[in-house]
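My questions will all concern the structure given below.
Heads up, one of the protein chains got dropped from this complex, but the rest are sitting where they should.
And then subunit A:
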Amino acid sequence: MNSLLSEIKATFKDNDDFFLMPQNIQGIDIVLMGLTSLIDLPKSIEALEDKFERNSTKKEILMRLNNNGEKKKNIAEISSSVIEGNLLVLVKSKANVVALKPIGKSLSRAVESSENEQVLQGPLVAFTEEVDISIGILRKQLPTANLLVKNYTMGRDINRKLSLLYCEGKASPKLIRAIMDKLDMSQDKEINNIQDLIKVLGLRSRSVVAPFKITELPEEAAQSLLKGKVALFLDNFPFALVLPGVIWDLFILENDRNFTYPLMLAIRLLRMVAIIVSLIVPGLYVALVAVNPEVLQIELALSIAQSREGVPYPAFVEMLFMLIIMEFIIEGSIRLPKSIGPTITMVGGIIIGQAVVEAKLVSNILIIFLAAATIANSTVIGFQNAAFIRLFKYIILILAAIYGVLGVLAGIFLIGAHLASIQVFGISYLSNNLKKEGEKNG
C-alpha cells in the first residue's frame, strides 16, 4: 500500500499543485489526492463529509465510495485520472484508489453571445470552449432524436476530446463512414490545432481554402446539419467545424432566412457582387491604367490621367503599396487591445484618406478603388474565407499588371480552376446539391 502511495508521490513530486491530504472519516483512514488547480478542495471535502457522516457503518461507507467512483489500479490510470481533475481517495486499510468527481474550479467561461460573428436579428448564443456545453447548445437549437453524437479522445500523450455530430437520415452515410474511419485510424495522433485536424482527416493541407465552414453560431451549425453536413467540435476550440465546406459558405448565412425572401435574395446577391468587386477591382485598376487604357471612356481616361499627374510609381507598385498598408491596418487592428484599437483606425484613415494623396505618392482615384475593394471584402462570411479572397486578389493584380484586362480574366479562371479542384471527402467545393453528391461520392 505504501508502495503505491510513494509511487504516486514520486510521479507528482515536481508538481507543486498536487496535494496529498490524510483524512479520517468515521474512523476510516483515507488519503485525498488531486490537483489544487483543478479542484475546489474545501467544498469537495465538505461534500464528501456530508455524504458519509450520517451514522453510517464503515462497511456502508466503503461500499458507497466504491459505488460513487471508479476503481483505479495501476499508476498510469491514477496519474491520468489526476490530470483529468478527479479527486482520488486512497483507503489505507483496503489499499485501493477510488476516483471521484469533485467540485471543480470554474475554469471555463459562461455561455456568451458571439464575438467573432455579428448576428442581426437571430439567436445570439455562441459555442464555448467546453465541448459538452457546445453540444448542449446545439441540441437545444436542434431538438431532435436524429441528432447523433460520437465522441473521440484523440492523442496518446495529450488527450483532446473531439466530437462528431450529424443528423441521421440527412447526412450521407458514406460521408460519415469516411470521417469516422479517418478518426478511428488516427486515434493516437495529437490534435492541437486545425491544421492537425486537417491532416488527421486526410484533407489537402496546402490548400488556401479552408475545407470547413468555421462558425460559432449554433443556428448556422444546426441548419448545416439539417442540410446533410457534419459538425466537428474540438475541445477548447469554441467553434463548430462544419464539413464539407462549399463555396456557398461565402455568400449564404442561414440567418438570412430570418428575413423576408426577397430581402434574403438581395443580401446574398450583394455579397456575391462584393466578392467579385474585392477580387478584381485592384487588378482592374492596374489593367486599365497601365495596360489597356483604350477600354476606358475618354472622359474617365482623362480624369484618371489627370489624377495620376506627378505620381512617381507605376500603377502596379502604387496599388501594391497601398494594398499592403491596408493589410497592415487590418492585421494591426486585430492584434491591438480594444482600448487602443481606434488609434490605428484613425492613423490608417489619415494615411489612406488624405496624406498619401497630398504627398503625390498615389492618385486619389486609386483610393476609391482601394476603399471599394476593402469594404467589399468585409462582406464575405467567415474570416478565413475573407482572408483567402484577400490573398487571391494579389494573383489577379499581378496577372493584370502583366496582361491587362486579359490577365484579370486569366486570374479569375485560375481561381475558378483552383476552387473546382478542391474536394472534401469526394464532395466538390463548388457542389450545388450536397445530398446528391454525398450519395454518389461521399
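In this section, a contact is a pair of C-beta atoms (placed from the backbone, for glycine too) under 8 Å apart; a residue touches a chain by one contact, two chains touch by 3 or more; residues count from 1.
Methods note: contacts and distances are computed from a predicted model.
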Undepicted complex member, UniProt protein name, chosen from "TRAP transporter small permease protein", "Glutamyl-tRNA(Gln) amidotransferase subunit A", "Ger(X)C family spore germination protein" or "Glutathione-binding protein GsiB": "Ger(X)C family spore germination protein"
Candidates A:L302, A:I375 or A:L391 - the one touching the absent chain: A:L302
Residue touching the undisplayed chain, where the options are A:P22, A:P314 or A:G353: A:P314
Residue in contact with the excluded chain [from A:L41, A:M264 or A:I402]: A:I402
Touch residues of subunit A, complete complex, unshown partner: 288-291, 293-294, 296, 298-299, 301-306, 308-309, 311, 314-315, 401-404
